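For this view, one protein chain was removed and the others were kept in their places.
Every chain is named by a letter (A, B and C) in the order it is written, and numbering of its residues begins at 1.
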């Protein structure tokens, strides 16, 4: 049965450009599942999408508590989408706690669909409600739809053998069915997902399908909704195969693609930590690509093992989040000194210290650039969105191998777990990845092998294949003589090596494109962004541009080194706005490097920046 | 016998303002001893002094090799002395390797005293000499004095039972005796030191005294030297008791003084590392002051144990150098979050990675300010000289306790091992140290104890004494609600707490003096320094001032926060020069914070900056 | 607080007002309530006790105690607790940790605290999985275990927590299982009483990510046959009908059926928790199902000087002549300018 086509009398049908929906419920309520399946249905409907999953820190806080609320926000539109959306158009609240925690995000007159069955005295109390908000008029400014979700599920499954727990657990599919009806998403794709999920468990399969369709039918048949919405497909993007992808998945794929291209097996040393662990999980299953994952005893062992593997010739990677990154710094310094290629992924989360493990933030920039003892410069790149994490990762590998150095990738919680459509690259079209490999001792000069001799262009030292006769060499963390790599305590040599290591970083800029500016290269306000604030900044700038303002946007993919034409660009605007989810870290880096006037806009709330805030900031900086 | 008064016919006697001597020999030759005893003799002669010990990294590299050369440079003068001196006036070279390694530092026409006995074929070869430099004319531009040191020692000890090894080992005292004669230092003080050193070993005591006096007598009686030098006492400083002190000793004393003043026992958690270990050694012997030293299994345990002790109410301290500092950063973040007082001493050394363990550098500044995950601001203070390490440490404790926060002290290898005279403070005059102690539950409001309530002035939270009924509380690394300290995942609270933690740092500036400027508060060039480059910068600026230039100097003791009037000061000069032993770290911090024009002068050679280089830099920036 | 009246405590006096946020059904609940009870029995006031933990589900423990509490960072609780105890020997210090927190990232601090015999009570909740990070294998997970990070099965040979403890010279070793309240209570009482590092492995069920890990040991039906409850001075007898015993043949423990082959309780290996030689404890710690019953109770409890006490003794001795600050500052060599 295809329920994509409705047979009931057609209600008012409104066509929208863009919709933001949010599912919210208990951690056990399957909100992430409902959200990601609606995402899939939306991308297959041809919309552009962006998502923002919002987990609780507890594994499973007691059901019904505020601490246990799990949310999933989905933005889908007929136009390009760069953010998960500021204000929610439709909120599904599975219980009072979910309502209490999320109602702030719903726009005035937004649709509010609640599971009335959960609004019991106990549920209300756990959510901290003195009065039932469904009855006390406090929700008057929203369009409230009260649905007896639990009861409706029970009804839908009356004929089955399912226990009451399993019935209760299926209610996310009812909500999903209803939302799919409301926004005219096809059910087929969800049905396929359910089929895959419950393979081998026919009774659960049937039950969940029944509930899903029940949700749809409820929308269709009940008198509750007098309106349905259509969001027409976005204009077809570049031709190709598309898929939906999260940032963590994209990193894993980027690594594998780079590994295949470079002809080097991946060694992935990691210690689990939220929100980075999924990269380990994704790679652990990819042994057919020669991926060796190593769950180390701690972060230090993880990075050290990776460094050992790098010395051995592997494509070495380590992966963590903020606190783990702090622990790895001493060993990253060793990578700097030994000039070995190493990719370090830091999926930033709220801090300081343990902080807010499940929330996003972009406050590890200074730690990445400067957080080691002594002058220990490391290249830093940041993806701007989930799908872009593929490219950023791929580039990180390129640079690490070409220049023989550690490279830090700064992702964050929003990118890691957020999802968006991605045009899958053709493996045959991937950019080349080269390394200064050295696998024979032939052609060495009189002095034999010089592990610290350099390629004049890349400044890379040779990557000798261990096991090759005649290439034996010894490396370590003590200062070394240029050329021989022998230990050196000489003053001048030390100064020169310190300067050289910095030059190796600066030199990367010669291999990178200049600034890619959205808008004119001069004007009133230049918005500079990095990482996951890309989408919000771009959207805000575009809106200002449409309003005829002289505002441009430049997004920095590489944070160290910075693009060579950035200084000039910054000076070409009356003022510069640098919005960040930290206290102005990129702003400090830019100030230290260039002469320009600017403003730092910061909000560190564990959530993506809102387009509206940025619009207001830009507005305030424009000449009146 | 007092040999301070010479009886031999008086030679030409020249009076000098300032002299720089350097003892250089094998690690086993006792050069550090000779140097520090001449230092003592000089300060007791009323000179101002500064020293620069220069150790090899190996414990005892094979005798005679370049790697094994150990040096000790002493600057003494009739005027104030701020640096160990650029160029050496008199070099003692105990063997060819010592000559090879140190000759560059000797000024043209400088005195060069060599132990001819060591210039054997083997010794020359080990030092890399093809020809004997004593014979090939290559030393023509110096005043060369060849002394058969080894033979003279043997002669002096001919009557004793001493084995040839012990005789050989005494030759540093011969050299010292000779130098004391040459520069008219009293032998008494050295004799007392020898007496203390060889207590209970009368045959060694007598032998070393004999050799010391032999050195003196040799100067007096041989025809070699036609000149002697006098360096009159420096004008008496402020009245008081003076002593000679190294930076590491001064830190230890500063901690104990602060501990006595604050009425809190010291808990000192540390893991040995060059050049910081001596602080542990110094404190381990001070149990009568209630000092508990804990040699932990690693740096992480050291800082964590200190944090546990801080929670328990101790004056908690941890101490390390660069690589260990990197390891401590995660735990320092926990100290930031839990707002516990903790003093972290980082004695900077050459890097990156293991780097140059025995060389100095000041390249951990950015690591100290920004080297942690997320927004994790920490107060940073740096001593400017060995004796100043007492005050800087004392202030660090003051701030840590008053504001309830971790404070980083950035010392460095030059300060740690360098020595200078210090006017000993009167314990009764020490500045007060207060902490927001809370040792009873009386007077708490209705809500009971609020661990994250604040003193409005210091922004400190209360330091509850563990064990007190009614003050039980729970802290940790997760984000907390202002007031209660309960875990909070709330967005707005997080943003506010992030901002508050930064405000807590900024607020310290209200308790600190403004910039202490040497010279006018406006002019052509402002030299800004921090840490151990103080002396070189001050000396260079004074020379420029004497030459009538509009140059001023400001030295920053606190690096985080910066003094509140610094921005204005920077803008009051045509240009600013920031000399550093790194690649411009303070310069970056200043640029990020203020609008000014400036230049970064950097040299990272494992050695203090030279006054001459700085003079040249200043000169180049002056309007012509 | 009137110090004159001796105080008695109820279990709930040790509970904090914070909502407990473990998954419903988690084994941690039973342990929490056992600890509340054991502390009430012990009778030391909540304000004289500090709980320190690392990071993990288990490490949330301090929030649920009315004592002083410090939820530190991953793996480092032993170090934090050591510093606290050295400075504050008057406090009773407990440490709560997980198999990942204690044996993966925190392994070094754990073995050093045991070696030093710092007077800290260490409760290691072993659920053989990383709970908080949602289900990766841990250093106690069985070889071949399939988890999120080991989809083809882990190839890591696991640690036995108590054997690691013996390698580190632990003076007190005990084991209990979350569901067996009496043994857990007995072990906690002994832990509270021990002077020195008391190291306890508590087998705990994570019903979300490793449900049933201890089923054979915890199931009411099989428990008596699967566990060997050790009692000092008593022969090792177990089984639902108490019809099985342990005898030591050479260096190897074997299960015998009492009554068969003329064997009686008197032939069984007698438990000696106080043997200064750790070999017995080593044999016991390595006994494992299904070949042998798994020992619970106190495996070893011997005395050795505590690091914290020794440090404080050195300080106290030195302090008999308190330091003179002026003398210290002026040092041995000095001169006066007047």
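Everything below uses one rule, namely that contacts are C-beta pairs under 8 Å (C-beta built on N, C-alpha and C of every residue); 3 or more make two chains touch, one makes a residue touch a chain.
All values derive from a computational prediction rather than experimental measurement.
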Which displayed chains the hidden chain touches across the whole complex: A, B, C
Sole contact to the chain not displayed, among C:44, C:163, C:224 or C:289: C:163
From A:62, A:232 or A:308, residue that would touch the chain that is not displayed: A:308
Interface residues of chain B (partner: the chain not displayed): 58-63, 65, 67-68, 271-274, 277, 280-281, 284-285, 287, 293, 295, 297-299, 323, 353-354
Touch list for chain A against the chain that is not drawn: 40, 43-44, 189, 236-245, 253, 256-257, 260, 265, 267, 269, 286-292, 294, 296-298, 300-302, 304-314, 316, 330-331, 334, 338, 423-427, 466-478, 486-487
Residues in chain C touching the chain absent from view: 104-108, 111-112, 115-117, 139, 152, 155-160, 163-169, 251-252, 277-280, 282-283, 286, 304-305, 307, 310-311, 314, 318
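By our rule, only the chains that are shown with their structure count from here on.
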From chain C, the most remote chain by mean C-alpha position: B
Whole-Å separation of chain centres (CA-atom averages), chain A against chain C: 40
Computed distance of Cα centres, chain B from chain A, in Å: 46
Where chain B touches two or more other chains at once, by residue number: 330, 334, 338, 476-478
Interface hub residues of chain C, defined as touching at least two other chains: 55, 73
